[in-house]
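With one protein chain removed, the remaining protein chains of the complex are shown where they sit.
Going in written order, the chains are labelled A and B, and every chain counts its residues from 1.
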Amino acid sequence: MNSSNAVSRWGFYVTGIALAILFLSPLLWSGWASLRTPSGFGLENYDRLFTSDNGIRLEHIVNSVTVSALTVGGTLLVSTLGGYAFGRFQFPGRDALFLLTLAILMVPYATILIALYVLLGWIGLQDSLVGLSLVLIMFQLPFSIFMMRNSFEAVPRELEESAQVDGCTTFTALLRIMLPAVKPGLVTVGLFAFLTSWSEFFAPLILLNSTDKFTTTLAVVNMRTASHGSIDYAALEAGVVFMAVPCLLLFAFMQRSYVRGFTSGALKG
Amino acid sequence: MSPKASRSRSRARALTGAAYAAPTAVMVAVFFLAPLLLVGWMSLHKWPLLGAPTMNAPDNYTRIADNDLVGSAVWFTLRYTVVMTVLLFVVAFGLALLVQHRRPGVGFLRTSFLLPMAVGFASASLLFLGLLSDEIGPVSDLLRKLGIIEGYVSWTSGSSTSALSSTVALVLWRFAGFNMLIILTGLQAIPLEVYEAARIDGATRWQTFRRVTIPLMRPTIALVLTMMVTGSLLAFDQFWILTRGGPDNSTTSLVMLIYREAFIRLDLGSASAISVALLAVLIVFNVVQLGVLRRRG
Partner (left out) sequence: MRVRKLRGLALGAAALLLASMTACGADDPAAPGASGTDGVDDGAQLTLWTRAATESVSKAYAEAYNATHKNKVTVTSYPNEEYPAKLASAAGAKALPDLFGSDVVFAPQYASQGLWADITDKFAASGLKDKVSPGHVRAGTWEGKNYAVPHTVDMSVLLYNKDLYAKAGLDPEKGPKSLKEFAEHARAINKLGGDVHGTYFGGNCGGCVEFTFWPSVWGAGGNVLDTDGKNAKIDSKEMADVFAVYRALYEEGVAAPASKDEAGPTWLGALQSGKIGIAPGPSVWLGLIEEKGVKMGVAPISGPDGGDSTFIGGDSIGIGATSTKAAQAWDFLKWTMSEEAQVEVIAKNKGVPVRTDLASNKYSSADPRIVTINSLVAKGVTPYAKNFNASFNDPQSPWLQTVRGALFGDAAKALAEGNTAITKSLQQG
């Protein structure tokens, strides 16, 4: 190895580690702050988080899990079928529908929510976890459809054709041949849907009315305010940590296939 | 196969394709198109929260110009979009270049940069609220010890620069990794032979980057830039939680203004009109950008 290489290697590690510290420190700090108490370290802040009047209750967690499960399931279903259609079929209106789906990203969230609330009322899904999940699925579609279309496009033609020679319908071909091939894409889409639905704040605030339907995020943000309040920062950080831990774990476990999903999906613009 | 049979086969296939796309179509129609039409329709009316709307077009649109906050919000949103897009792009690209080659430790670095993504944006904003606060945040203490600042400093509302910087730091922290990942996939799609050829031609690293990497990355760059610009023009959460648009309206973005028209002034018609205008700008911007990049590519 020549000296310029050694210098660049040093440069790489010094920069890399400095940046890693910068990116990790807020997370580490919030964990630390959530455990710090006036008298040292302990779980007091978490105790307040779970027992105070406005704190997180078991039903909030159940609601959050329900909404996340419905959103992840629904997003996977719609975007798999849609991605298959956009990536593998020619039909009239295909490009228009695809662009329209991407256009969801361009609409200011705050305004469309009132209209959505009205709409959910018409179809009897106001103040319902299912209605909330449907809205969250819609907001996931631009990214998911884009990912899945590209994932399906990346599957070699021969693979699908061989299935047709075997007499499979397109649906059995999808189930048996295509799905395993786009698995990394599915993981990425599912993980994304989970991350957003688990921590979404504004949509549940507007769309849910009864306390027993509240999600965890709503409960945590509700804790922030008291009468011209004082912020209970420590309990707040405990809430942040509580919300983040499932996401961080899932993220860490799935990172490999997630990154692979990206490589096969996001690659083509 | 006869042409007729092939045509009917392709028609059947088109039908099948449309069937697979149907759930998407229904979702988009019911939960996106319908509310969007409603917003457009509302923008033409004086729309009370309860009771009968009355047509007043084009008052809601002409009144936008009369709204004192619009000018400063447009100006701020544009500035924010430029600053945010440039910084986020440079940081994300830099991170991607840093971790593009496999070597020991790269996995750890990638994970570190990606991890903030796992924190929801509302949670991340709350995290920064604590981090930057004087009550429990370590930032002020640290800087005081280093002698960079003196006494009490409010990062989120002390001055327009510090409020903007806090927001920029939050967004960089939360989204740099995600954009790095997209850029990384673009980088890795460039065949090694291309670099090899450049090396044989005696190109320097910088020349290779400018003449080989950048042109081949054009579609990825287009995707990333479009997302950054659109995201910045629609920025809301970070200002709502961290700076509340202050101090002195210096961080009041356009979507905050829409929120104010709808929920503080309870003027849904006016809020809809600003939304429609913003939407129109975004569509024009994206069409132009895609057109330019397509032609060059």
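One rule holds for everything that comes next: contacts are C-beta pairs under 8 Å (C-beta built on N, C-alpha and C of every residue); 3 or more make two chains touch, one makes a residue touch a chain.
All of these numbers come straight from a predicted model, not from anything done at the bench.
Participant: Using the whole complex, pick out the displayed chains that touch the missing one.
Facilitator: Checking the complete complex, the chain left out touches A, B.
Participant: Going by the contact rule already stated, which one of A:A33, A:I56, A:V72 or A:L113 would touch the omitted chain in the full complex?
Facilitator: A:L113
Participant: Looking at the whole complex, which of B:L50, B:A65 or B:I200 touches the chain that is not displayed?
Facilitator: Considering the complete complex, B:L50 is the one touching the chain left out.
Participant: Of B:V139, B:A198 or B:M256, which one is in contact with the hidden chain?
Facilitator: B:M256
Participant: Considering the whole complex, not just the chains shown, which residues of subunit A touch the missing one?
Facilitator: 53-54, 113-114, 117-123, 126-127, 205-206, 209-211, 221-222, 224-231
Participant: In terms of residues, what is the contact footprint of the unshown chain on subunit B?
Facilitator: On the side of subunit B, residues 15, 18-19, 22-23, 25-26, 29-30, 34, 37-38, 41, 46, 48-53, 68-69, 133-135, 151-152, 154, 157-158, 244-249, 252, 256-257, 259-260, 262-268 touch the unshown chain.
The definition used in the following text is that only the chains that are shown with their structure count from here on.
Participant: Between subunit A and subunit B, what is the gap in Å from one C-alpha centre to the other?
Facilitator: 16
Participant: Considering the complex alone, what residue numbers of subunit B touch subunit A?
Facilitator: Listed in rising order, the residues are 10, 13-25, 27-28, 30-36, 38-39, 42, 95, 98-99, 103, 105, 108-123, 126-131, 133, 135-136, 138, 173, 176-177, 181-182, 185-186, 188-189, 219-220, 222-223, 227, 230, 234, 236-237, 254-255, 258-259, 262-263, 268, 271-272, 275, 278-279, 282-283, 286.
Participant: Which subunit A residues qualify as touching subunit B in the complex?
Facilitator: Listed in rising order, the residues of subunit A that touch subunit B are 12-13, 15-16, 19-20, 23-24, 26-27, 29-30, 33, 36, 77-79, 81-82, 84-86, 88-94, 97, 100-101, 103-112, 114-116, 118-119, 123, 134-135, 137-138, 141, 145, 170, 195-196, 198-202, 217, 220-221, 224, 231, 233-234, 236-237, 239-240, 243-244, 247-248, 250-252, 255, 259, 262-263, 266-269.
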